[in-house]
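Handing you this structure, nothing more for now.
The complex appears here minus one protein chain, its other protein chains still in place.
Our next item is chain A:
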Amino acid sequence: MKKASVMDIPDVPKGQLPPHLELQRTRVLCGSDAPTHSEGIQYSGAYASMGIDNSLRLDDFCNKFRVEIIQLTEDEMEFDMIGIDASVANAFRRILIAEIPTMAIEKILMVNNTSVIADDVLSHRIGLIPLDVDPRLFEYLSGNDSPNERNTIVFKLHVSCKKSGPRITVKSDQLKWLPNGSELEMASPNPSAKPKSYTSFTCSQDSLPEFSNKPIGLKHEDIIVAKLGPGQEIELEAHAIKGLGKTHAKWSPVATAWYRMLPEVVLLEDVEGELAEELVKKCPVNVFEDIEDLATGKKKAVVANPRACTLCRECIRGEGWEERVAVRRVKDHFIFKIESTGALPPEVLFSEAVKVLEDKCDRVISELS
């Protein structure tokens, strides 16, 4: 009898998962009732009984990982991150929202406010105005530090509405940068002592090389801060400091950062004729197209633009459609979108986010050793 190797028997896997398991491992299947297989299979020994290693080796990751930039403008970017687990992609997203420092107005010294907006509401509104300044040039202001030119930016707002004039709208461009620090004097019990201001700048910020060419300003000049009626006035000073989005959203460097998994739409069988036309009509975002099949002269549906798919699952609604069309998501392909508030460009924000994660790893490694 001829000797046969066990490896030649067809049902023994040869270092490869059977197709249905591979599909469950790499795709989220979006059925008409619910998505299934949505969890990632992370455990290295998940397929050990089949002789398949599910562990990710670093060099493998490095070979397979790709980034494709789809769109990049001053404040927005969209890119594809391919070959990474959701946990790491999500870490980047979380860091972008909450753990990259920016400068934001934290303290308001209210001198006069006779407008209809209460002091606290006005202060809150001013705090949310995005500043156009690189936070990496500043230090944190810690509890016992005095505000100086390295950790504080001071703005002044002084507007009044003439008694006889029309109502005026106060916009963010009325906030004027004070490179020399606070102009207000602290009340002192000793009248003969030299008056102290609320900041102790050793030099003017516009004499610093970082700001001499690019004065500190606001990202948007047309944000409405308040409205003043005749005879009303607002006079205040605003102090901006460095902070993190997890303390307050005003320090978040992004309007939002989000990702979605790449949609995959597959026609399980040929969809022709009237069915093809029906399928094209069913989809609200025009994922499908019907093309004339030259050989038969019949119309045939093709998946033209799967990326536009919102997974509304309209296409698999109704009798028989789930057997014709499969809607899936690719588990390791992320369409990442960053919308910056303007302090830093989006591509710098992402690099900074990755650096923050590196620092976290470094910190814990050094704590353990």
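Just so we're on the same page, a contact is a pair of C-beta atoms (placed from the backbone, for glycine too) under 8 Å apart; a residue touches a chain by one contact, two chains touch by 3 or more; residues count from 1.
In this section, contacts and distances are computed from a predicted model.
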| item | value |
| --- | --- |
| Name of the absent chain as recorded in UniProt (options "Putative clathrin-associated adaptor complex medium chain", "DNA-directed RNA polymerases I and III subunit RPAC2", "Aldehyde dehydrogenase" or "Actin-like protein ARP6") | "DNA-directed RNA polymerases I and III subunit RPAC2" |
| Absent-chain contact - pick from A:G45, A:G165 or A:P215 | A:G45 |
| Residue of A:A34, A:C62 or A:A295 touching the missing chain in the full complex | A:C62 |
| Touching the absent chain when the full complex is considered, from A:A34, A:L294 or A:L368 | A:L368 |
| Where the unshown chain meets chain A, residue by residue | 42-45, 53-56, 58, 61-62, 65-69, 72-75, 79, 81, 84-85, 87-88, 90-92, 94-95, 99, 347, 350-351, 354-355, 357-358, 360-362, 364-365, 368-369 |
